[in-house]
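The complex is shown incomplete by one protein chain, all other protein chains being positioned as in the whole.
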Amino acid sequence: MPPIPLPIPTSLSDLLLAMDLIGVFVFGLSGGTLAVRKNLDLFGVMVLSLAAALAGGVFRDLLIGAAPPASLRDDRYLLAALAAGFAAFLFHRPINRLGKPVMVLDAAGLGLFTVAGCSKALAYGLTPLPAALLGVMTACGGGAMRDLLVAEVPRVLREEIYAMASLLGAAVVIAGQHLGLPPVPVAVVGAAAVFALRVVSVLRGWSAPRAPGS
Amino acid sequence: MPPIPLPIPTSLSDLLLAMDLIGVFVFGLSGGTLAVRKNLDLFGVMVLSLAAALAGGVFRDLLIGAAPPASLRDDRYLLAALAAGFAAFLFHRPINRLGKPVMVLDAAGLGLFTVAGCSKALAYGLTPLPAALLGVMTACGGGAMRDLLVAEVPRVLREEIYAMASLLGAAVVIAGQHLGLPPVPVAVVGAAAVFALRVVSVLRGWSAPRAPGS
Partner (left out) sequence: MPPIPLPIPTSLSDLLLAMDLIGVFVFGLSGGTLAVRKNLDLFGVMVLSLAAALAGGVFRDLLIGAAPPASLRDDRYLLAALAAGFAAFLFHRPINRLGKPVMVLDAAGLGLFTVAGCSKALAYGLTPLPAALLGVMTACGGGAMRDLLVAEVPRVLREEIYAMASLLGAAVVIAGQHLGLPPVPVAVVGAAAVFALRVVSVLRGWSAPRAPGS
């Protein structure tokens, strides 16, 4: 299995891992609290937490031919998602009250997952268009899987600026690579763009456009 | 990654690609127009268009061990599916009125995808039974994924002669290979059989059988 040739120094890599695990935990909370609202049992809470946190990256890794996926090779991803599930199981009420902080962390995870997913797809040799789509899938696929598991139309397909923000970040990564810019600052700018667009769109109540006359 | 050893001359290969892309576009329209009916936003329309057009082939490629799937290696597939999504977003009303022409093109796509999927599975060394199932999955999996994404029971599981037509085409390909017949005419006959059975069954209102006493 090819290692991912990301030209990132070790201390930055540690920082990225920490941010990645925070993203996993926050995405996991979104799955776990939804499972509690849907009256699932402890196992269901854990499954929705795992799905929300990790399914996007799993889909990406299967599609680029990188099985087993990263989250099955480093126990910390599974542990972060399971910890989120337990937290949601025990503390769903206070977590649900923390609407705005959770939204802000989720926006950070959205940016991080987009940039990481898009960069990994490029590193595996995909061209820009599929790499951008895989970046969005990495960031949005877990939430979609979470909703499908409770037999609901994924929120990301019908509400708010979420995938569009992710797409902006993927575009930044693609443009940066195309222009030969150094990958780390490009990744930071890309993730920050996702974060900013997502947070502003929630605060302003923006939505993605619907079909004319629909 | 092994190339697909299809013994097809270049000009025919161009023709096949063109037909394949038409199939992708028409399948994409079915996803995009359903998304508009379900009041999804622009991103949701694009996702349903991509899913309906490409998910069947993606499932096949993952199952035969051919990741990344063909649709992520040649941008024309993604572009055809996205073009269908935009067309559905902007022109859903006239497209929905074109019931019969769209059905006829969809039947052509059904035949083409079945034959291509079954042939690719055989080329990757699968035995006839799984190859036939993968042919049907290539042709019907996208429509099933499209319906699942809007939380509906896939139409292909409950209505009309659709998968049965696809299965007929897969059987033709398998029989042709078993008898050592040349692959190109067999593929044409297989796709034509799917097309004919599908179109006739729609015009006559045929349905697949239901369980006795159900």
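Letters A and B mark the chains in the order given here, with residues in each chain numbered from 1 onward.
We adopt the following convention: contacts are C-beta pairs under 8 Å (C-beta built on N, C-alpha and C of every residue); 3 or more make two chains touch, one makes a residue touch a chain.
Because the structure is a prediction, the values reported are computed rather than measured.
Participant: Out of B:21, B:63, B:83 or B:170, which is the one that touches the chain we can't see?
Facilitator: Counting the whole complex, the residue in contact with the absent chain is B:63.
Participant: Considering the entire assembly, which residues of chain A contact the chain that has been omitted?
Facilitator: On the chain A side, contact with the omitted chain comes from 1, 35-45, 47-48, 50, 58, 62, 67-69, 72-73, 75, 78-79, 88-90, 92-93, 148-151.
Participant: Could you list which residues of chain B touch the chain missing from the display?
Facilitator: Counting over the whole complex, chain B touches the hidden chain at residues 62-65, 67, 124, 126-127, 129-130, 133-134, 144, 148, 151-154, 156-159, 163-164, 167, 207-214.
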